[in-house]
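Of the protein chains in this complex, one is absent; all others appear in place.
Chains here go by letter, A, B and C, matching the order in which they are written, and residues are numbered from 1 within each.
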Amino acid sequence: MSPFLLNILKLFSEKIMSQTTTYQEPLVSRYTSPEMQYLFSAEKKFTTWRKCWVALAEAQYELGLTDIVTPEMIAELKANVNNIDYDIAAQKEKEIRHDVMAHVYEYGLKCPTAAGIIHLGATSQFVVCNTDLIVQREGLLLAKKALLQVISNMAEFCDEHKDLATLGFTHYQPAQPTTVGKRNTLILQDLVMDLNYLDFLLDNIKARGAKGTVGTQATFLDLFKGDHAKVRALDELVAKKLGFSSTFDVTGQTYTRKHDMKLAETLAGIGSTAHKFAVDLRLLSNLKVQEEPFAKNQTGSSAMAYKRNPMRSERMTGLARKLMNLPQNFAATYANQWFERTLDDSAIRRMDIPQCFLLTDAILKLFINISSDMVVFPKQIEKHLRAELPFMSTEKILMEAVEKGENRQDMHELIKEHSLAAGKVVKEEGLDNDLLNRLAEDDRIPFDLDSLLAMITDYTQFTGRASAQTTDYLTEVINPLLQKNSEYMGEIDSSLSV
Amino acid sequence: MSPFLLNILKLFSEKIMSQTTTYQEPLVSRYTSPEMQYLFSAEKKFTTWRKCWVALAEAQYELGLTDIVTPEMIAELKANVNNIDYDIAAQKEKEIRHDVMAHVYEYGLKCPTAAGIIHLGATSQFVVCNTDLIVQREGLLLAKKALLQVISNMAEFCDEHKDLATLGFTHYQPAQPTTVGKRNTLILQDLVMDLNYLDFLLDNIKARGAKGTVGTQATFLDLFKGDHAKVRALDELVAKKLGFSSTFDVTGQTYTRKHDMKLAETLAGIGSTAHKFAVDLRLLSNLKVQEEPFAKNQTGSSAMAYKRNPMRSERMTGLARKLMNLPQNFAATYANQWFERTLDDSAIRRMDIPQCFLLTDAILKLFINISSDMVVFPKQIEKHLRAELPFMSTEKILMEAVEKGENRQDMHELIKEHSLAAGKVVKEEGLDNDLLNRLAEDDRIPFDLDSLLAMITDYTQFTGRASAQTTDYLTEVINPLLQKNSEYMGEIDSSLSV
Amino acid sequence: MSPFLLNILKLFSEKIMSQTTTYQEPLVSRYTSPEMQYLFSAEKKFTTWRKCWVALAEAQYELGLTDIVTPEMIAELKANVNNIDYDIAAQKEKEIRHDVMAHVYEYGLKCPTAAGIIHLGATSQFVVCNTDLIVQREGLLLAKKALLQVISNMAEFCDEHKDLATLGFTHYQPAQPTTVGKRNTLILQDLVMDLNYLDFLLDNIKARGAKGTVGTQATFLDLFKGDHAKVRALDELVAKKLGFSSTFDVTGQTYTRKHDMKLAETLAGIGSTAHKFAVDLRLLSNLKVQEEPFAKNQTGSSAMAYKRNPMRSERMTGLARKLMNLPQNFAATYANQWFERTLDDSAIRRMDIPQCFLLTDAILKLFINISSDMVVFPKQIEKHLRAELPFMSTEKILMEAVEKGENRQDMHELIKEHSLAAGKVVKEEGLDNDLLNRLAEDDRIPFDLDSLLAMITDYTQFTGRASAQTTDYLTEVINPLLQKNSEYMGEIDSSLSV
Partner (left out) sequence: MSPFLLNILKLFSEKIMSQTTTYQEPLVSRYTSPEMQYLFSAEKKFTTWRKCWVALAEAQYELGLTDIVTPEMIAELKANVNNIDYDIAAQKEKEIRHDVMAHVYEYGLKCPTAAGIIHLGATSQFVVCNTDLIVQREGLLLAKKALLQVISNMAEFCDEHKDLATLGFTHYQPAQPTTVGKRNTLILQDLVMDLNYLDFLLDNIKARGAKGTVGTQATFLDLFKGDHAKVRALDELVAKKLGFSSTFDVTGQTYTRKHDMKLAETLAGIGSTAHKFAVDLRLLSNLKVQEEPFAKNQTGSSAMAYKRNPMRSERMTGLARKLMNLPQNFAATYANQWFERTLDDSAIRRMDIPQCFLLTDAILKLFINISSDMVVFPKQIEKHLRAELPFMSTEKILMEAVEKGENRQDMHELIKEHSLAAGKVVKEEGLDNDLLNRLAEDDRIPFDLDSLLAMITDYTQFTGRASAQTTDYLTEVINPLLQKNSEYMGEIDSSLSV
């Protein structure tokens, strides 16, 4: 083999070897979509920087700096947006320790005509902040798409099981029956709240625009020879070219980090809903009444083939826990920025903004995966319900006894006494609930076993408006919402790699 | 003295003694307004419970349960909303360990006619959740009022100082001049973001309505003999009577705790802005250029009479730090609620919801106090600015030299060299910045000292659009906003007790 | 009644009335012990300040300042440690806005001879920091006492149930049997870790000593006319008199806030163990196999008399959640202290140090209460175990079949197939686990039902060393630990008021 080839192979080997000898962030290697990963890649960042520079040059030209910026320069800049030599840029950065200037330099190499006007009048944060905001907007739209899919899946699930009576729990103790569909409208409503906050953020996301070193637009005012109107127009025009309808009214060197705090809170909101959902599902899985879908070729461990570990819900729980804790960092970063900007925001945002989005992505992917094919076991649900129904029907039995002329207070005492005894039998003797038998056998109570059983045969009577609420909610809230957002929806690959 | 009086005095003494022998929450004893404290008092809670019961009875009557609920009962209930004997209720609670039932009992004592229909068909959370939401809404309105006052104060401050040039800092190193007014528009903009989120929350706050034990409205459906329409109407009518335009579409036993999470985040947003503001002010105070107002009779310690410790800003910083950390608790509580409700939300909400509001109240009170009378020292500002201006003017000197025909690269090198030397003189010799002298003395540079000084005489030239941005922002954003919200504004007592 | 009496009654009424019209911190009014509350009372604080002043005067006298400090003065100071007129002090504080100086003044009124030497050479933080540390030490000892009681209770529980086989869960899915005692040694071991950290903290807690305004002891060096040895001795002697074996080697104005951070982490450790324990107990309560003690006169709601809501565990969960989040505040406060001290530590410490201790107190009180009388239902445990044992015994059946000469791979496939089918029957048909019947009926498997049942009759065989581990752990770790700490143990009132 030629020495040249050998050298290339050696170089490649080293780069690849390093994948087993250094830490690999598991969010990337395991849990997230290529679309979201790409948003935080070098390529996305640096090509977006170039788009910012193109927008700036165009806007400067359009607003009259035609003696400095020419159509040829703009054309050259546009033609080279994706033409980046990363090694040259990296080399330059090492030398001058300034990433933006290194890329201005590399861009300039590709654009000899325009070299002198790249970044004209701008400060580093012109490309950095605007790119951050563009990436965030795209990330929010990806999250929105996935969130809508979860809402759609859950709505379908609610509709399908709106009439399926199940034990409602308070204190994780059986309380009163509800239905499987109704219970899940609670999650649905929380997801809609998440979506509302996400939309509120999307509605309010702005460009950083063209503001200068400390936000005074001084260099641009010089460029436009003191013409304030043109400098304002430049700010707005650049924003528009980058796809924003407005810019932050005022900035320091960067846009306000309060925005980041709100961003993190919005995404953490999604995490918290996923957490509640996943914990409930893990409990249901223990009760053997509801499960996450189980992959065809997936088996439990060989010794315990039957086991159905709710691993996706567990993973979702852990990822959500991390996501829910990230807003703290953003709050502290914002609250400790001094004056026009301090750089203690840099390293932490570099880690935490991607983490927020990647965690959201991983969580929603899991959420779609689970919600698309949840398994429900109606017979088990009924079994649990029947074991507790006698207790839950005591109010009804009491009322009917009173209607038959019995004394309410006496009946209440009797029923209570038998209830406690039946509860004791279940717990202390490990036997089935025998409350109805006890009541039937007590002569003071005016019902035989058949009458008592009849009272609870149709247990849907205990579920009140659960089914109707579900239908109302889907019809009046969810369906219109999905329709309104149909343009944001689309295919999502929710297959899990590990 | 009569034994009776002695006994009363003894009892009173014990109750008051306990104020020195048990822990007193400092938020109450030191920092907050009586209005906000009252919202979280026993009286507010229990009278609001009664208002919920009145609303329920009225709605039931209006929707046709006229055979059960009568106008007399309603009148009696209304007449006794404020007529509470707390000792009886406390005694009853101790006995049956159920606060709601204890108050149903005590209310019943006062309303013998209506006793049987108090709380009819309802579950404890009917009064608890609805009252929580009513209190929150009123707390948010108090916060909004105070927030608007801060915005108004800061707007006035920005306007007054919009032209006052000052050092802009990045990395807390002098960067480029801005103006005092412009700098403070950054805080103003953040406060407006806080207000937007507060308004978004207020727009979306809903009643819990009449939903039943696990949210199925089963008991109400029984009461209305299966008439779904009436049960829906009941839910909405109760909400309306309690001042809400809508209710949560679906609930478990309680309204979704995600709402609490959003509540806490919204208030923490205010805290974070206050934190940034306070830290900046503490730094400015060290620079002796800007200060919080200093009370007439306030002196520093006797030995250091001249000292002006920024104690209010420091307190604000600490209170804000605590407030900013509270959303975590709400997120964890929400995310760990199991099914229709678990009670691990109870003790923590009982502490943290008041804490959120009281901290916000204390912070805004401080913020109003400080912003209403901040002290600025223009001469000190100018002194700092003049010490750094030579450095900041190098770009301008370079440009003018080039216009005079000098070689840009040569000039750049010369100026850089002298800049570094001058920087050294300042730090290493503790002397004043002598850059202009150095440049004037260098024959290669085509300016004498007078020319150089002339270039920086009018240093407002370096502040770009700072003043104009301030005016634009106040005119286009703040003034309309204050006008639109004038109904929410009013007198606020921001005097500090300690 | 005399106008004088009327006035007193009016004053008293106002003070008491305020208890219903302002916020009352629920930690105090509901959950904590009087001992812990007292530690954070005004009386504790101000009498301890006086003890610090006594210690200082004594030490100054003993180290030779006999011309300034006299035995009479010391005697007078000692005699008035508890003789505080809070109203005078409060009045003075309002006037001069300085709490320490206000109490110097009030103490001086009571000690006319010593008035001039109270606080001699000291700065406010001399009393404030030293008092904080004394209170913390006493609070830690109270926590230690309670923690030891929990450990003792849990040890007894483990011992009692060390042989009681129960389902072990992973993923909250039945995994392999363990025993009730063994499971609870896990909590025991965590409690011991908490105790170790608590002891480590107690071993390292130090006085702030006598250090001066910025920690340089300048005023004391003046007092002792430049005698360094005496100033060092003063620092140590004061500490010794206040019960500490050492002082912080160096301080700024205050002792390092890193200590507070470690304090909060140590207490939060206890909270986290309580949280894990309480969540497990709430799950066990749902399974009806283990319960918190149920008060004699406690009933569930009237309609659901049988219900056993695990309210104490739920409360413990919520309180622990709050406690676990507090270290964040201390970390942020420490990390943002500037130079010798900034006052942003004041308000937040004033709230959060009491909260840490009061939450710990409330949690440990609940923990003692629950662990002293936990209810176990062996029959229910057995029922759950028997339902899953067939699955868990497949490994054993496989081995025995192989010993009988069957082919391992064939047997494995057969058993797996029947396992999956049996699992399906349970979930999809809501019936009992029929795996053993299926195996018995399959001719390819060389066992009849009786043989299969025999294999699982003695299910303790599946619990491995669970019981032995429990005994070992109790014998080798817990018992020696309790013995070693017997002096720290004592009666604790763990009755709950609400």
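Going forward, contacts are C-beta pairs under 8 Å (C-beta built on N, C-alpha and C of every residue); 3 or more make two chains touch, one makes a residue touch a chain.
Because the structure is a prediction, the values reported are computed rather than measured.
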Result, missing-chain neighbours among shown chains, is A, B, C
Across C:214, C:420 or C:440, the one contacting the chain not displayed is C:214
Where C:83, C:204 or C:407 are the choices, the one touching the absent chain is C:204
The listed residue (B:199, B:382 or B:472) that touches the chain absent from the view is B:382
Residue list for chain B contacting the dropped chain reads 169-175, 282-283, 285-286, 288, 291, 299, 302-311, 314, 328, 332, 336, 377, 379-380, 382-383, 391-392, 394-395, 412, 415-416, 419-420, 422-423, 426-431
Residues on chain A facing the left-out chain by the touch rule are 1, 5, 8-9, 12-13, 15-16, 19-28, 30-31, 34, 37-38, 40-44, 86, 93, 97-98, 282, 295, 298, 301, 309, 311, 314-315, 317-319, 321-322, 325, 328-329, 332-333, 336, 342-352, 354, 358, 498
Note that chain C touches the chain not displayed via residues 168-172, 175-178, 182-183, 185-186, 189-190, 193-194, 196-197, 200, 204, 212-221, 228, 231-232, 248-253, 256, 258-259, 261-262, 265, 268-269, 271-273, 275-276, 279-280, 283, 320-321, 324-325, 327-328, 331-332, 334-343, 462-466, 468-469, 472-473, 476-477
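In this section, only the chains that are shown with their structure count from here on.
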Contact graph of the chains (line, ring, star, complete, other): complete
Rounded to the nearest Å, the gap separating the Cα centres of chain B and chain C is 32
Per the C-alpha centroid definition, the whole-Å distance linking chain A and chain B comes out as 27
By the touch definition above, chain B meets two or more other chains at residues 321, 325, 328, 332, 336, 342-343
